[in-house]
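In this view, the complex is presented without one of its protein chains, the others remaining in place.
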Amino acid sequence: MSLPDTTVPAREVAVKVDGVGMVYPTGTEALRDIAVEFPRGALVSLLGPSGCGKTTLLKIIAGLIEPTRGQVIINGTTVHGPSPASAFVFQDFALMPWATVLRNVAFGLELRGVRKREREAIARKYIAEVGLAGAENRYPHEMSGGMRQRAGLARALAVDADVLLMDEPFSAIDEQMRRKLQEDLLSLLRVEKKTVIFVTHSIEEAVYLSDRIVILSPNPGEVSQVVDTSLAHEGDPETIRRDPRYVALVDEIWSGLKRYLD
Amino acid sequence: MARRFAPLLTLIAWALVWEVVAQSVEISVLPPLSSVLVGVTEVVQLKSFRLALLETGRAFGIGMALSVVVGVPLGVLMGVFRPADRLLNVWANVFISAPLTAVVPALMPLLGIGQTTVIATVFLFAVWVIVLDAREGVRKVNPSLIDMARTHHASRLAIFTKILVPGALPEVLTGIRLAVVRGVKGVIIGQIVIALVGFGALFDLYLQTFSMERFWALVIIIFVLAFLLVEGVGLIERRVAFYAKSR
Partner (left out) sequence: MSVEASAPSETGRRSVSIPSWGWTLLSFAIVFGAWEVAGRVPISLAFPPFSAVAAALVRLIASGELLRAYGETIPPLVVGVLAAAVVGIALGVSMGLMRVLEFAFYPPLVIMQTAPVAAIIPLITFIYGIGDLAKVVAVMILAVPLTALNAFAGIRNADARLIEMARAFQGSTRQVVTKIIVPDASGMIFAGLRLGVSGGFIGIVLAELLITPTGIGDTISYYRSVAKYAEMYAAIVSIIALATVTLALIETAERRLFGKTRR
């Protein structure tokens, strides 16, 4: 059942979604009255079955879609169009196939008009940070899905935005590599201190990564439950995955979501 | 290696067939290849040939340049802007397969019996395939690349120059290669329908005087030039083909 948001201890709010509703011109209602707060420095997952509007919500937060009702506030400013305070990581990586990793990672800075020398220096730093050092001059089609998403992540980090918006970033990557990327993301976030909004349809991924999980139900997309968890920061991945609380939480969320599958 | 040269072997074989048949049977319009090749060496030294080549090259070059300059933006516009697409698509599809040769006689009184008409013919033959391929190319650009650029506050101009144009480049180059094929046909059709300019005048002269060696020599020269031109564009096209598939 839907729990009020106030169960969370008061922390500074980085992103506030305030009564957002989305009805497409075709009449389809994608989202209804979404109100969620995203604490600074936390990783919050938007979890739900397909059709629950989680990607739409993320794109509204990114300023790519204008909601039909309500508003999104990032760092105290209402979002109208893409904001420099947020950076997006795409499900399909959105790397330009005609550009090298270096140019792709530096592209956000290139669009801002940062000089070539400077932006490439910054890009190199983040390429190394995501574990792609040495791949600067390779093209996306020469790399695996996992490497490509590392480049996508580096591009989002390079523009130095407070908020990372990640749209099912690992869903197009095979299972083993996905686990590695999840672990690397967590250790990266310990250094980078970002507020992350992470869209996923995988319960395990959400439980493993998140400080808070916002569960959305479909048709129209509504917040059905908000779960706070702190497993993500406790010990090594193998311990977490075997922790009874992890298993219990996954089970609990699964039994809640099951009914939307028919 | 063997496969690459197989077509060449085939052509040599056909050349031999041509030579043997024309040597043994008297065919008025088809002299033996050897005498045609002699014709080639003669024709290329003629001043009239060089002038015609220059004239043809100019008409072709201007017509093609116009086709690219008009066709690419038009195709991109159709790819991104629905109303433009709905208004223009009909015509592009009509003219890409219609017998535009029939339009050449209408161009003559309009533009004069000369270069301008030939240029217009090249343009009419070549532009549509560029338009449709540029449109296709833009439509194949991954929409999340545009989203990505927007999340980084790209201007419309930046989206156009940094995402749409490079993204459509493989199809645009395919379009240009096909347009070169059509443009070459256009320049020749324009010239022989007018019959007074460039290679058209030469063809007419050789037919009137029944100098078949030179007629066929000219045919071979034009075919080779057309082939080299198309291969040249194909070479550039293959250099960007690597990302056509990975979008």
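Which chain is which? They are A and B, in the order written, and residues in each are numbered from 1.
Criterion: contacts are C-beta pairs under 8 Å (C-beta built on N, C-alpha and C of every residue); 3 or more make two chains touch, one makes a residue touch a chain.
Computed from a prediction, not measured in an experiment: that's the story for all the values here.
Asker: One chain is left out of this view; which of A:Val44, A:Leu64 or A:Ala156 touches it in the full complex?
Answerer: Answering carefully, the residue with contact to the hidden chain is A:Leu64.
Asker: In the complete assembly, which of B:Val70, B:Val219 or B:Val240 touches the absent chain?
Answerer: Of these options, the touching residue for the absent chain is B:Val219.
Asker: What residues on chain B make contact with the chain left out of this view?
Answerer: Listed in rising order, the touching residues are 6-7, 9-11, 13-14, 28-29, 76-77, 79-83, 86-88, 90-91, 94, 97-106, 108-110, 138, 141, 143-144, 146-147, 150, 156, 159-160, 164, 181, 184-185, 187-189, 192-193, 199, 203, 207, 215, 218-219, 222-223, 226-227, 230.
By definition in this document, only the chains that are shown with their structure count from here on.
Asker: In whole angstrom, how far does the Cα centroid of chain A sit from the Cα centroid of chain B?
Answerer: Using C-alpha averages as centres, the distance is 49 Å.
Asker: So in the complex, the part of chain A that touches chain B is made up of which residues?
Answerer: The touching residues are 59, 62-64, 81-82, 84, 86-88, 90-92, 94, 96-98, 107-108, 110-112, 139-141, 159.
Asker: Note which residues of chain B are touching chain A in the complex, please.
Answerer: Going by the criterion above, the answer is residues 142, 144-145, 147-154, 158, 162-163, 166-167, 169, 240, 242-243, 245-247.
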